[in-house]
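One structure below.
So, chain A:
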Amino acid sequence: MLHQLTVPEAFAGTIAMLLLLVQLSLFRSMVIAEFIRVYAIQAWLVAAICFGVGVTEGWAWDLLLLAVLTIVFKGTLLPRYMQGLVRNISSRVELPARINVLASLLLAGALIGLAVLTSIQLPLHQGAFLPQADLATALSMVFVGFLVAILRPNALAQVIAFLTLEDGLFFGTVTLAPGLPFIIGVLLLLDALVAVVVFGVLVRALVERHDAAGIAVFQRLRG
Partner candidate 1 sequence: MATLSPILVQAAQVLCLLLLSPLLTGCIARLEAIIQGRYGPSIFQVYRDILKLFRKQAIIPEPSSWIFRAAPFVACGCYATVATLIPVLTTYPLPGATYGDILGGAFVLALAGFATALAALDSGSQYAHIGSSRAVMVGVLVEPTLIFVFFSVAFITGTDLPYALNAALRHSAADVLRPAHVLAAAAFFMMLLVDTGRIPIESSSATIEFGMIDDARLFEHSGPWMALYKWGGSMKQFLLYTVFLNVLLLPMGLSSSGSVASVAFAIVSLFAKMLALGVVVAAIETTFAKLRLYKITEFIGTGLLVALIAIFAYVVGVG
Partner candidate 2 sequence: MNAIIATAIAVPLVLAFVTLLVPSRIGRVCTAAGGLVTAGCILAAVVRTAAGAGPLDALSAVFLLPVAIVYGTVGLYGTWYVRVEAIGVDGDEAYRREFLALTNAFACAETVVPLLTNLAGMWVALEVTTIVAALLVRLQGTENALEAAWKYILIASCGLAIGLLGVVVMYAAGTGVLPAHYAPSWTAYMSVAGKLNQDAVRLAFMLALIGFGTKAGLAPMHTWLPDAHGAGPTPTSAMLSGVLLSDALYVIVRFAAIANAAAGSGLTLHLFFVVGLLSLFVGAFFLLQQRDLKRMLAYSSIEHMGLIACGLAFGARLAVTGALLHVINHAATKALAFFGAGRLAARFDTREISKISGGVAVLPASGTLFAFAGLALAGLPPFGLFRSELMVLSGGFDSGRWVVAAVVLGLLVTAFAGLMRWTTRVTVGSPPADMPCGERDVGAIASMFLAFAVVLGLGLFVPPPLRVLLTNAAAIFAGRQ
């Protein structure tokens, strides 16, 4: 029997699917600017769901504030900063991929399937905001994030992959544990910010040396 959805749930579900779709588009993006754009879009979507949950939870001020902060930092500042990073590199450089787009998508599909299958088996839905889709979506986004980082051997692509992965977490946090105190949410945000800055330092160093953010050179340490 089909589960009866409430309006907020339907809204959140839709956004969740959008998040996933947007993330999947990373597989076919060929230039770094597209990656950054994808990330910005995802930030807005995450903010939207945060907002939605905040409204449903009885206009919880912390979630609403978090949504705003997300838009400010993730949706605006971080993409700007990254575009600044990219400016030094020729943006026409095509990002390499280990396998072709179709195969990547098939793999991603398989991972999403796995995520859904496993999360359905996990009896864990009391008090959650999205009873069926929450964990499945979060896990799917984490898995796909991993897959992007694995399949795109480029430093910036990997950073973006990590950030989208973290978006998945953010989504999970908001839907699975909407009560998680506000300060934690803010810390998560700040953390992402600092992490990106540090990533940025490293990427810059890499670019200075090799004039590109490819990480094929990162194969010296082995054994």
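Convention: contacts are C-beta pairs under 8 Å (C-beta built on N, C-alpha and C of every residue); 3 or more make two chains touch, one makes a residue touch a chain; residues count from 1.
For anyone wondering why these and not others, all candidates are chains of the complex that A comes from, given by their letters.
Remember, it's a predicted structure, so these values are computed and weren't measured experimentally.
Engineer: For chain A, which of 1 or 2 is the touching one in this complex?
Structural biologist: Candidate touching the shown chain: 2.
Engineer: Which of the residues in chain A end up touching candidate 2 in this complex?
Structural biologist: 122-124, 126-128, 135, 138-139, 142, 145-146, 149, 155, 158-159, 162, 165-166, 169, 172-173, 176-177, 179-181, 184, 187-188, 191, 194-195, 198-199, 201-202, 205-206, 209, 215, 217-218, 220-221, 223
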